[in-house]
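With one protein chain removed, the remaining protein chains of the complex are shown where they sit.
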Amino acid sequence: MSVLAALDIGLALLVFAVAAWTVFAPGAFAATVGYVVYGLLLSLVWIRLFAVDVALTEAAIGGGVTGVLLIGAAARLRQAEMTTVGEAPSGVTRLFAACLCVLVAAALAGVVLLLPDQGPTLAPQAMERLPETGLGNPVTAVLIAYRSFDTVLEKVVLVLAVVGVWSLAADRYWGGAPGEARAERPEPTLAFFAQMLAPIGIVVGVHIFWVGADEPGGAFQGGAILAAMWIILMMARLTEAPQTNAFWLRLALIAGPAVFLAAGVAGVAVAGGFFAYPSGLAKPIILFIEAFMVLSIAVTLPMLVAGPPRREPRR
Amino acid sequence: MSEGASAIAATAGGSLLPLAILVPATGVLLSFLLGGRQAQRIAFGLMPVQFVIAIGIASFVWRSGEPVVYLLGGYVPPLGIALRADGFSAVMLVTASLIMPAAGLYAWVNFSTPRGSTERRGPLVVWTLLQAVQAALSLIFLGGDLFNLYVALELLTFAAVPLVCLDGRPETLAAALRYLMFALFGALFYLLGVALLYGAYGTLDIVLLSERIRAEPAVWLAAGLMTAGLLAKTALFPLHLWLPPAHANAPAAASAVLSGLVVKGSFFLIVRLWFNVLPALPGAVPGTILATLGSAAILVGSTLALRQERLKLMIAYSTVAQIGYLFLMFPLGSGPWAADAFSGGVMQALSHAFAKAAMFLSAGLIAESLGHDRIAGLGGAGRAMPITFLALGLGGLSLMGLPPSGGFAAKWLLMKASIAAGQWVWAAVMLAGGLLAGGYLYRALAPALSGEPPNMKAAPRRSREGVALALALAAVLLAFAPPPFFAFLQIGCPAASVALR
Amino acid sequence: MTSGTLAGLVGAALVGLGLYGVIVDPQALRKILAFNLIGSGVFLVFGIVARKGAAAGLQSDPIPQAMVITGIVVAFAASALAVALTLRLFEETGRASLRADGGAKPGGDGAGPE
Partner (left out) sequence: MRFVIDVFSVAAIGGGVFFFLAGTVGLLRFPDPLSRLHALTKADNLGLGLVVLGLLPRTESLLGALELVAVWALVQLAGATAAQLIGRAVRRQGPAA
């Protein structure tokens, strides 16, 4: 057994153990912290699967931004935990659930083991059409060209998520800003950290988006890093969440899907079909679309973390 | 095989297919951006466009007698994504494009933004999300790629959940959260099946998959996981617990859309899965399981409906029961009776969509006019608002399966097929379900038609009563669907067309 | 056993673990955590499928990778909506669990909301 294989097995066991912790940990807060660790470990697994684009996404969104969201919620729900004492299901239910889950996991594991080692693949086709797009990173080509319809609709899902989260505001707060008013001074330590990190993070985010055309990276990962910077600035109270009725905010939220949709429809005129790119111009158009997607992701994720409006709007 | 070859090339009229999705999606973005009064204007402006597109697609399918196909970006599957419209998709599209404006007209009164006033929460959310439901349903009806359909399922979830808890009362929040949990469970299990199918065959295109699929462990597991996930979203017994509180507590216009259309979205995908993706699997055992669950849903749902004290909850439980009928078509999917069974199932989906939308809108009017929707307090209300109760009653006709109604046509076809197949038990369940439906409807309607008219807060507007009545009449009119309509339904359905030959 | 298969097995185990958490734990927040476990397990199955599709000079089939990226973003959006609902429910009722029947009880008061 090679060193690498030993490391793989160790990593697999660690991931499983931390996952088990998030399910069985006695407190919800501890479970949530476990989940954040889990997200980071998972991105290592993705590196071992040679899926660096996914690893970046998992680290930035799966571990990072989701972690902020869940830890924030766990902190606010600490009192709620007390009220669930005595609501835990009976032993019989647990046993039944455990049997069902073992069954599902075992069937899945069996099928995974049965999958052929050299499985069917679309990699050759993806590489064959890659030159038309002018891109060097096939994952970006799948997201923005071959299966662009998935991506554009998933961007609409993000807009709907924002509508859904905002819809949970009280009527009088509609149009106002999320989060408490900025009463306190900025937290000095966190403010220092944010001031140091934000410029670096912004450069890294833009860099990851830009190289995403040819190397691992892209609009999702770059946008998520920019989003993280905004979230840190808000946590340090150096800035506060904008009013949800601000036109610029809504414009930024829909810019990504809107530009993508517009480019897709323009394809009918210039390239003979919806979501087709004219030959030779594909790469600049793709980068143009991606730039707006970065903007939208960078704004959407912090707004989803910030939650529904909690202050009356200023007129 | 020639069918497969043609099904992965674009056909005439194909460009209408992306439009059916892009038009409402654009509406969502614009409504959210411009907000306030504009949101409502955009939603209403686009509804006729949507109807024209749906009719256009249906007429192309009709003329060619074959599925209409579009390849997005010019990338041919398996690399790219195809959209396909067959007979079933076309009628569902038209149905959705009729029920959405009805719900919209009804919601106009509750969710309008007067000129010059600032944007309010309810209207913006409702108008944005109704369009999102439309976009998601269009994609579900037209999607030709299983992962693309996963995105559609998520779109539908995000569009539907916030509608449930629009009023922010604790019980609606709990109902919405529960709904979201079931929907997430459903989407994840569906996605897991998608992963396995891609791992086994290297494509997610429905037509390509149907040619490659063989009965092997990965396919069985994928089929099981995807079906279980979709059943959770369709609220088939025993995964129905989330539905009644969610549907009964949403604003009436949203309830009509949720009960009439949204549950049909995931049902549509189950039909796609078993009839279009997996016809190669022996369907007898899974079909019997599905129909058994369906039968249980009919009996349990109807019985619970009989015991409800609120009108909207009764109607919501009746949805649980009526969903059950949809699944009686599955064990009858092969044999000379398959075409009848398929038509019966589709007919049930259509007639229930119209009838249930009519009933929820009527119940909403009753609740608004009386200030409550307690069944015990409905005495004499039928005299005060006869049109509303006529709509409620005509909708109920379809639920019971009495002629003339679309529900009758559906149940007749299903019964004919199950008797022809020698599977009497389904016919017996349908009869029992019809009697129970008669029971709960009688319980709500009989007191309303006698006694002194109660004090009303306000009489319902004629226009809104008219909307509910029009939907109920549509459910009745389906009874008179001519034979070419049933031939149209079979276009592009491999299992049923085999049976027709 | 390749590292790919190993990840697939971990994925299967995660789906099982997450499903258990979803069914058994009454707290909404922990159900959300468990859903995220199921989600990452599903993504790992995509990951192994991608790894086994290594070809044409690529170490991993890009199509499933792109699907996972889409899936991660959607999963985040779902978590955000679920968290917002849970917090609102907690503010309104002081509870954040789904065991107690939060739905409308039959015979509950009054009209449907308009």
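We just call them A, B and C in the order they show up, numbering each chain from 1.
Quick note on the criterion: a residue touches a chain if its C-beta (ideal position, glycine included) is under 8 Å from a C-beta of that chain, and two chains touch if they have at least 3 such contacts.
Treat the numbers as computed from the prediction; the structure is a model and nothing was measured.
Trainee: Write out, one label after another, the shown chains that touch the chain missing from the document.
Mentor: When the full complex is considered, the omitted chain touches A.
Trainee: Thinking of the whole complex, not just what is shown, which of A:197, A:251 or A:265 touches the missing chain?
Mentor: A:197
Trainee: State which residues belonging to chain A touch the missing partner chain.
Mentor: Here the touching residues of chain A are 189-190, 192-193, 196-197, 200.
Everything that follows uses one rule, which is that only the chains that are shown with their structure count from here on.
Trainee: Between A-B and A-C, which chain pair is linked by the larger number of C-beta contacts?
Mentor: Looking at A-B and A-C side by side, A-C shows more C-beta contacts.
Trainee: Mind checking the centre-to-centre distance between chain B and chain C? Centres are C-alpha means, answer in whole Å.
Mentor: 25
Trainee: Show the residues in chain A shared as contacts by 2 or more other chains, in ascending order.
Mentor: Within chain A, the residues that touch at least two other chains are 108, 115, 119-122, 126, 146-147, 150, 154, 157, 160-161, 164, 168.
Trainee: Multi-chain contacts only, two chains or more: what residues does chain B have there?
Mentor: Residue numbers touching two or more other chains: 79, 147, 151, 154, 158, 161-162, 165-166, 168, 173, 192, 196, 199, 202.
Trainee: Please give the residue numbers of chain B that touch chain A in the complex, ascending.
Mentor: 15, 18, 21-22, 25-26, 28-29, 32-33, 35, 70-75, 78-81, 118-122, 124-125, 128-129, 132, 135, 139, 147-148, 151-152, 154-155, 158-159, 161-162, 165-166, 168, 173, 192, 196, 199-203, 217-218, 221
Trainee: Mind pulling up the chain C residues that touch chain B in the complex?
Mentor: So the residues of chain C touching chain B come out as 15, 22, 28, 31, 35, 38-39, 42, 45-46, 48-49, 52-53, 63-64, 67, 70-71, 74, 77-78, 81-82, 85-86, 88-89, 92-93, 98, 102-104, 106-114.
Trainee: Okay, in this complex, where on chain B does chain C touch?
Mentor: These residues of chain B touch chain C: 79, 110, 147, 151, 154, 157-158, 161-162, 165-178, 180-181, 184-185, 188, 191-192, 195-196, 198-199, 202, 244-246, 248-252, 255, 307-313, 363-364, 367-368, 370-374.
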